[in-house]
Each structure stands twice: as structure tokens, then as C-alpha cells.
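The structure appears right after this line, and notes come after that.
What you see is the complex with one protein chain gone and the rest in place.
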Amino acid sequence: MISQYIVNGLLTGGLYACLAVGFSLVWGVLNVVNMLHGSMVVLGAYFCLYGVQQLGLPLYAVAPVACVILFVFGYAIQRGLLNRVITQPILITLTLTFGLDLIVNNLIIHVFSATPQSLVTNFGTIEFAGVRVPVVRVGGMLVAVVLTLVLYWLLRHSKIGRAIIAVRMDRHAAALMGIRIPHIYALTFGIGAFMAGAAGCAMALIYPVTPMMSGVFLGKAFVICVLGGLGSVPGAIIGGLVLGVVEGLGTLTLGQQWATSVGFIMMMAVIVLFPTGIMGKKGYE
Amino acid sequence: MTKATTPVLELKSVSRLFEGIRAVDNVSLKLYAGEIVGLIGPNGAGKTTLVNLISGFLSVSSGDVIFDGASITHKKPHVIAQSGIARTFQIVQPFAKMTVLENVMAGAIYAGHRGMVQARDKAIECLEFTKLAHLKDMPASELALANRKRLELAKSLAMNPRVLMLDEVNAGLNSSEIDEAIRMIRSIAATGITIVVIEHLMRVVTALAERTVVLHHGAVASEGPTDEVMRDPKVIEAYLGNKFAQRFAETSGAPVARPA
Amino acid sequence: MIIDRAFALKIAFGVLLFACGAGLSAVLDNYYLQVGTTLAMLCALCWAWNIVGGYMGYPALCMISFFGIGAYAGGIAQAAGVSESLAWLIAAGVGALFALLLGVPLLRLKGHYFAVGTIASVEVLREVANNWEQLTGGAVGLNLPIHAGSPDEVGRFFYLAMLGLAFLAFLITALVDRTKFGFGLRCIRQNEQAASMVGIDVFKYKVGAFVLTGVLGAATGAIYASMVAFLEPKDAFNLIMTIEIPVMVMLGGMGTIFGPLIGGVSYVILKEFVWAYFINWHSGILGLIVVTVIYFLPVGVLGLTWRDIFKKLGASKSTRPATSDIARSTS
Partner (left out) sequence: MKTTTSIIAALSFAALSAAPVLAQETIKLGAPLALTGPLADAGAKSKQGYDICVSAVNDKGGVDVGGKKMKLELVEYDYQSETNRAVQIVQRLINVDKVPFLLSPYGSGDTKATAVVAERYGVPMVAAAAATKSVFDQKFQNLFGVLFPNDMITEAEVAYYKKHVPSVKRVAVLALNSLFPKAIAGEMVKSATGAGLDVVFNTTYSPDTSDFSNVLTQIKGLNPDWIYATGYTQDLILIRRQMADLGLEVKVLTMTAGPSYPEFKENVKSLAENVTTNSWWHQNANYSDNYLFGSSLKYNEAFNAKFKRDATYLEAAATAACQTLAMAIEEAKSTSADAVRKVLHEKTFNTFYGPIHYGQLGQNEVNAALVMQIQNDKLLVLAPENLKQGELQIGVPKK
């Protein structure tokens, strides 16, 4: 039975990782806690739902378009709004994204309504050594993890990726080396939004989506980001999987009613016990 | 100024390690009331680290710091500041959005142990001394560099210090500003405050310090009356490297470190 | 404490305002008393937050943790038979203790980590309240003894109680504004290292401010609990409010005596207005208000000068942050 719990945890964790990676990247590189992230995930989910259910297009065609729309949306938000206040105290950026979240979420409710919606698919389940694994979840998780890994590779090996990493390490030096910081910021935010869109599409396959879920998604992203380290892509994967498994074990030992709090308690413990970062990395500020 | 027999501040074999590197290596020093001591050394010699250790911003790895007969080795910075050790920062750190007067008041209140009203009077006094009184209502962030340096001085002065450590308080100033600063520092010392001048500018050190300590690779390379220290070949070597030391010896006949 | 003319005038104005508020209780009908009570409650919370958030400059997002802890502490005490006024005192004490317990670990953190830690406290506490049934009644809620008396008496009583607390918060703010303690908080906001260099016990001051905020927040919660006589976790630990309070203070001006009042009142008016005319869009429009506040009033109504407005207009032309700004933000 315990193996089933671990598998459940890993499957959920893979989705969590995809959910958090964009959030983490934005936090790490821009030093912005993006309260809008949850709504961007929900937006991605609704774009997919709309494309598949209303326009009758196949998911594999709709999902990339949804991600690209979100990328453009994210780039525009950062370039047009956030860049102007990026040097302000963090309360400002945090509240600003919170305000944007209220706006976007309200728009989503208006356009897509508050009724739960989801893509109903039936790909069946695989059973292996007594452990049941629904195919759709494996698919969702694989897509999420593969995308995250692709992002990781791009950050390491593409010119823009290296510029993003340079900015994350030292904005001042990066600016002196001729990197266009505002553009890089906007790109990073765009990538964060892109990943949020991808996570949203995966969510639409698995969860009945409502606009109200944005808060839950945001909460998970917070926890994972702190667990895995700011701006760290592999950290997001590890953090996501850890959270998935810990929530599962929390259910088993403490009861389901504590399952979501376990993550928050763990996060508070981590920031208190490792004030210089769990990976020993400096700069919790 | 007669030197008291007991030092105000004494360092006993103070060391500080950074990831295995000895940034400050077994430094012992005695400072007496009212004297001006120069602390010099090439970049990375550990001068600022030493100041940070004394003022409690960094903790000492081994050794002991004695102030006024009591150990302050592992005391917190604010306790050390309150007990009478003031310092300025190499890169000035004013309370940027507060006025000049408020900045100096901050020094007078907490380390100077004053109420708000007395602190204001003291602060104005210090501002007059440092010739900043006319700028007292300006936000600190809008001051020019020379005035910011003076503000640091005024703030430290308001703390009623017994030991004042000035970390490159003259860097970036022009010649007449430096002359002004030298005059101020001298008159501060005349009130009985022990001053440690951390400087790159030899001219300031020779003009101010009776005694100079040279740090090199975190350790004391030389110590003594300033003019003697300046002639010490070890010092010139530490500062300028071998080649320069030789050239100095060739050109001037006597190895004297001139103001750079 | 430096008392100059401007300050004396401010205090006199404040006292007059509160006196008028108290006088109004004689003529207002019950509904407006209720509105007044809510306003006083929000202003008390704003003043409380302003100590940590405004004067000290820490992005504390746990105002509702204090509020909820106070509500439950007072509620549980009252349900156990303790008298109302004693329950409020107990709640304030519990608030202080909780602020201490939360502050000691969290105040070592800076920036986002502090913000995230404080916001997580709201989530955790709500779940604790939800699950610790023996103590809090869990999701089923907690019944408090209902304050006896005619509706008019009760309405006036809670209005005056909340107003009194807001007045206390106002006086504390005035003190903080003018004393060594508050001066130290302002220094900490500017530069913690320099603050400790001038002899400020930074950590003690930070914890002290946090506790002060906690006490006021918890007392507010306790009065609220007695007033509604029924507590639910989702009501006591309302996540939106924990962000709304800072927005209100920002709107009025952080780190000022009257900022919380102006911000609280104008935010409530704005909210009522939006809510009445744009029911279906109200949260979106509130978001728009938040965004507008941040763009146009980053120093609040009280911090606004004409020079700032012109500066703002000039600055908004270039969207690119200057390298020097970026360097400043990293240092």
C-alpha cells in the first residue's frame, strides 16, 4: 500500500513542479513574488478548455497556443507594468501583483463562469505490482516534467537563458555587460507565464477547474519554491515531488484535514531554520 | 597628551577566519585615550574586517577584545556602540530618507544615551562642528559626497564615543576638503577621543597619526611612530611590492613612503 | 519626546475627531453605528499594522493572524465564562505572546521571506482553528454569550468600544511617531546595519514593534468576536483582509500618524462605491484601485507633494529602470 502512496505523491508532485517552476523563476530572477501566478495557471486551463470544448480542436494543438498567449500576456505585464516598480520595496510589487490577480480572476469569472469545468478523457489505468497509475496523470506529469527539463536545458545552453542566469546572479554586473535588463525581466516573466499555461493545461485534464483554485495553486507554488530554492529549475522539480509525497504521508499519519497545512508548516520551518536558503545559497532577500 | 597606562581598547591575538582564510591573523593592539592611530595596509589587508570585528559586525574566531577593562568580544554591535565605540563605514550608510539632523540625532539618542530633546541639541552641536548645520533639514540622500562623509562623522560624534574608527573617511574628497577633515579630526582627538584612522591616503595618516599600525595579509606587519613605520622597508614592500621598494631606494636614497 | 506645534495640532485634531466620533454615538442610528464600528475596527487594524509595516518597513502580512488569534482567544475565554472585558484583556495578552512566538523566528528574515512566512501563518492558523475542535469548535464554529441589552445599547456599546480601541491605537501611533522607540523603528526601516551601528538594539526593537502590533490586532479581534457572538475559522482568518490592510495604509501613507485613518476611510468608501455600482466587477475594480494606488500614490495621500507628482510624470516616460536604480535595489 505504501508504494501506492508514493506513486500518488510523485504523480501529484510532477504537476506541482510544473506549477511552481515559473513562479520560482520569476521570484529568483526578478525578486518578485508573483501573486498573479495562480490565476495565470487557471487562465491556461480555461484556454485549453475553450479550445477543446468550444472550438473542437485537439488538445495537442490548443495547449501550445494557450502557452504562447500566456507568454505574450506575461511579457506585456512585466514590460508595461512591473518593470516600472521593480526597484521598489517588495511590499509594492507583491501588492501590485495581488491587485492584478484580482482583476484577472474577476475577468476569468466573467468570461468562463465559476462553474467547475474539466476535460473528461478516459485513457484508462496501468496496474503494476498492485499499484494503479492513471494514464492521464502520467501523461500530465510527463509533459510537465519534460517541459521543465527543456526549460532547464534552455536556461543553461541558450544565449537568452544564460543572460537570464547572469541577471539572476548579479543584475548590476549583467547590466554593465550590456544585457538589456528590462527585456530579460519581461522574458523571464513571459517564460513564467508560459509554464503556468502549460501547468494549467495539465490541470484541466485532471482537475475540475474553477477560478477559485488560483489561490490553492499559488499556495503550492509558494511552498515548492521555498523548498526547492529561489529560481532553481531542478529545485522546483525536487520541491514539487517532495511536497507531493509529504502531503501523501501527511494524509496517512495526521489525517486528510491536515494534508494541505503540512506544506505550509514545512515551508515556515524551512525559512526559519535555513534563513540563508535550504541549498546553502545566500540571499533570501 | 599624556598616555594613560591602561589602554582604552586592547586587542589580544584577535583572528578571524573566512572559509579557512585568515582575514585577520593574530592581531594584538593597544589604543590609549586621546591618541590618533593610523591603520594602513594594501587592499584586502584586513583593515575593514578588523573594524568589523571590533564593532561587533563580525564575530571573532579567536582572541579577545577588551574595552575599558571589560571584554566585548562576543557582544552585539549595538551594545558595543552604546558602550562607546563608534565607526564610520567605508561606503557611507546614512538613513537615506531621514534628514541630516535626524541622522545625527540617531547617534545621539541610542549610543549617546539621550532623550529626544537633548539629542536634538547635541545633534545641532555636532552639525555645527562639522559645518553641516545649514543643511540640517535636507534628506541625507541628497547630500554631496563630501557632506555625506561629514555626516558620518557628525553621527559618530553624536554617539559620545571614546573610540572612533574612521574607515576611509577621506576617500574621494578633494584637497581642500581633506584639509578641512584633518582639522576636524584633530579637534575631535583633542577632546580625549581615541581615533583610529583607516586610510589609503598616506598624506592624511602622516598628518594625523602619532602612531601607525600596518596590516598585511591580515597580520600586523609593522607598528610604531608614524614616521618610523613609513621608513620600514617591510611596509614599503607590502604596499608597493619588491620592485617599487627597490626603485624608491634608488631614486630617493632613503626609503620613505610618500603620500601616494 | 519632541512636541512641536505641528505635532500638537495633529494630536489635538485627532482627539477632536475621536471626541466627535464618540459624540455621534448619541445621534447615529444603529446601522450607522455598525458602519462606524466597522470603520473604527479597520482603522485600529491599520494603525496597528502601520507600526510594523509603516514605521519599521517590514512587509508583515499577518495582521489577520493577530486579529483571528485575538478573536478566538477572547471567544474561547468568554465561552468558558470569563467576563467580556477580562476576555479582551486576555486576548490582548495572548496576542502579545503569539506575536512574540511568531516574531522571534520570522523577524530574522528579510523581504519576501518575511512576507511569505507571515502570510503562511494565516493559512496555518486557519487550519488549526478548523481542526482543533475541542478548543475552537472547529468548522462548526464557536458560540459566544450574546451581549445583553437593547439593540441600541448594544450597538452603541460596541461602537464606543471599537472607537476607544482605535483611539488607543492612534495614541500609541502618536507616541511611536515621537519617541525614541519609533525613531529607532524608522532608522531600522532605512538601514538595519547603520541602525545597530548607532546603538539601536535592532532585534529587540523589531520584536517590540511586532508585539505592539499583535496586541492591538488581537484586542480588535476580541471585540469583534464579542460583537458577532459567533466565530468561524474562515471569518476570523480572512486571507484577503491580510493584504487589504496594508493596501489601506499605503493608500493613506505609511509611517504617518493619520495615514491609516485616511487610508482606511477612503478605502472603505471606495469599496462601498464600487460594490454598489459594479457588483459583478467589484473585485476586478478593487484590483484596479490597488494597482492605481501603487502607481500614483506609492507614498500615500499624506506623503504626496506636488514635487513628487511632477517627478512621477517625468519618470513614467522611461520604462527602463536606470542601472543605478537596479544597483541600489540589489545593494
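Just so it is clear, A, B and C label the chains in written order, and each chain counts residues from 1 on its own.
Just so it is clear, a contact is a pair of C-beta atoms (placed from the backbone, for glycine too) under 8 Å apart; a residue touches a chain by one contact, two chains touch by 3 or more.
What you see is a predicted model, and the numbers here were worked out from it, not measured in a lab.
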Can you pull out the displayed chains that the omitted chain is in contact with? A, C
Among the options A:37, A:84 or A:137, which residue touches the chain absent from this view? A:137
Quick one: say which of A:8, A:148 or A:232 touches the chain that got left out. A:8
For subunit C, which residues reach the chain that was dropped from this view? 23-24, 27-32, 34-35, 38-39, 127, 130-131, 138-141, 143, 146, 150-151, 154-155, 224, 228-230, 232, 234-235, 238, 265, 268-269, 272-273, 275-277, 279-280, 282-283
Residue positions on subunit A contacting the omitted chain are 1, 4-5, 8-9, 11-12, 109, 114-118, 120, 122, 124-125, 127, 132, 134, 137, 207-208, 210, 212-213, 215-217, 219-220, 247-248, 251-252, 255-261
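Throughout what follows, only the chains that are shown with their structure count from here on.
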If each protein chain is taken as a node and each touching pair as an edge, is the resulting graph a line, ring, star, complete or other? line
Could you find the chain whose CA centre sits the greatest distance from that of subunit C? B
Innermost chain, where centres are averages of C-alpha coordinates: C
Report, in whole Å, the distance between the mean C-alpha point of subunit A and the mean C-alpha point of subunit C. 31
So what's the Cα centroid distance for subunit B and subunit C, whole Å? 43
Using CA atom averages as chain centres, what separation in Å is found between subunit A and subunit B? 50
For a test of understanding, state which residues of subunit C touch subunit B in their complex under the given definition. 1-2, 178-180, 183-184, 186-187, 190-191, 193-202
Using the touch definition from the top, list the residues of subunit A that touch subunit C in their complex. 27, 31, 33, 79-81, 83-92, 94-96, 98-107, 110, 170-172, 175-176, 181-182, 215, 219, 222, 226, 257-258, 260-261, 264-265, 267-268, 271-272, 275, 284-285
Residue set of subunit C touching subunit A in the complex reads 53, 57, 59, 105-106, 108-113, 115-117, 120-121, 123-124, 127-128, 130-131, 239, 243, 246-247, 250, 280-284, 286-291, 294-295, 298, 316, 319-321, 323, 325-330
